[in-house]
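First the structure, which I've put down as structure tokens, then a few questions once you've had a look.
One chain of protein is taken out of this complex; the other chains stay put.
So, chain A:
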Amino acid sequence: MAYRKTVASLVAAAAMLGTSTVSYAAATDITWWHAMGGRLGEVVNEISTGYNASQDACNLTPVYKGGYEDTLTAGIAAFRAGEQPNIIQVFDAGSATIIGAKGAVLPVEDLLKDNGVAFNIEDYIAGVRYFYADSTGKMIGMPFNSSAPILYINNEAMEKAGVEAPKTYEDFEKIAPKLKAAGYVPLVQSHIPWEFIENFKSRHNLEFATNNNGYDGAAGTELVFSEPIRNHFKAVKKWLDEGYFGYYGTGWGDNQTPFNDGKVALWIGSSGSFGGISKTVQFPFSATYLPYWNSVKGAGTASFIGGAALFAMSGKPDAENKCVASFFKYLTSPEVQYQWHRETGYVPITNAAYELAKKDGYYEKTPAAEVGIKQLNLPAGEWTKGYRMGFYVQIRDVMNREIGKVFSGETSVDEAFDTIKADGDKLLARFAKTVEN
């Protein structure tokens, strides 16, 4: 072991040599497993380098572990082997798994307070405050890459068809024939569970699951699918048949490509897609809020936060935890948050960072970049805080499967939702059994 440690520190020292002249001899090493590939990964590395340069006591090494699911699985396997990283990035759908496993993580609120870092949940923007919190409102995971599903608009298409971008789905139904006549696929989404089910619930302030959307405990939590969401999918299926809606499968990229190519007029993507789109598309584009049905009473509320959070894993020495706390402090500073926001399109998670971006005049130059955070700051409702469900990755797979069947005409909307509820409730019951022992 001693030999391995020496080698590891030698390698680390060699890697650092080129980037900085600061001595790391006495620094505590911490690792961060993340799922940010491509440009996002580069920004993660920039942030880590910035953190390492900002102080001498700690040395952070970010490690890319593949997609969200891969990162969580790797973290779980490492935890079982006692080799867990200090920080792991876990996505929205996996949060119940890691929060449900009592003792796998140090609640971020406790970690910061214990290490003398000031923490006030009110400093965080309303939309992200409670998504990764427990039922008492204590923040467990530090929101990191936070996004909202928003509607991207091909301005050229709007002009050609002579229409305005829709605010509601009723508006969309009016303009869809014109967009189709102008030679465009009027509407495409990119993630059925996130954009058309979860955030449909939050934009319309509708109950998603019993037990307070699952926050009050896993036992007895059941999915709720009432009339509005069934009607929504009946409408979407009708649009699909009439050529007003395009569906290219479960893969995100397959649905984004036709928009990037200028074949689609309206595309529902992530606020985090902004950075990539502004670099690739050849036409003027803008963005607006995720549409809602005006006919649903109380609709137009804020959307859930999407993306992922950082969790401090337990079973680590105090010195390393102190470093994690100091990194979280660095990460949430307005300057770093603004850098992250500007480079990636993910929303800034603190009010101070949002103010900084406004003061800098960022949104005057690029109004589309503000849509995500404004949508998260819309009036909240009883059901917009978030959801907490275990085995949720599989539940999302069931949703994708059944909605896929609806679109291909193999099943009806009502049958599909009955199956999603039946299979989903079974998975939830299984998950409840795993956390109760």
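Note that in this section a residue touches a chain if its C-beta (ideal position, glycine included) is under 8 Å from a C-beta of that chain, and two chains touch if they have at least 3 such contacts; residues count from 1.
The rule we apply is simple: contacts and distances are computed from a predicted model.
Enquirer: For the chain omitted from this view, which of "sn-glycerol-3-phosphate transport system permease protein UgpA", "Peptide ABC transporter", "Methionyl-tRNA formyltransferase" or "NADH-quinone oxidoreductase subunit F" is its UniProt protein name?
Expert: The UniProt record for the chain left out of view names it "sn-glycerol-3-phosphate transport system permease protein UgpA".
Enquirer: Write down which of A:Pro62, A:Pro85 or A:Gly100 is the residue touching the left-out chain.
Expert: Here the residue in touch with the unshown chain is A:Gly100.
Enquirer: Given that one chain is not shown, which residue among A:Gly67, A:Gly220 or A:Gly298 touches it?
Expert: Counting the whole complex, the residue in contact with the absent chain is A:Gly67.
Enquirer: Can you list, in ascending order, the chain A residues touching the missing chain?
Expert: Residue positions of chain A that touch the missing chain: 67, 69, 72-73, 76, 79-80, 97-98, 100-104, 247-251, 253-254, 257-258, 261, 391, 393-394, 397, 400-405, 407-408, 410, 419, 422-423, 426-427, 430, 433-437.
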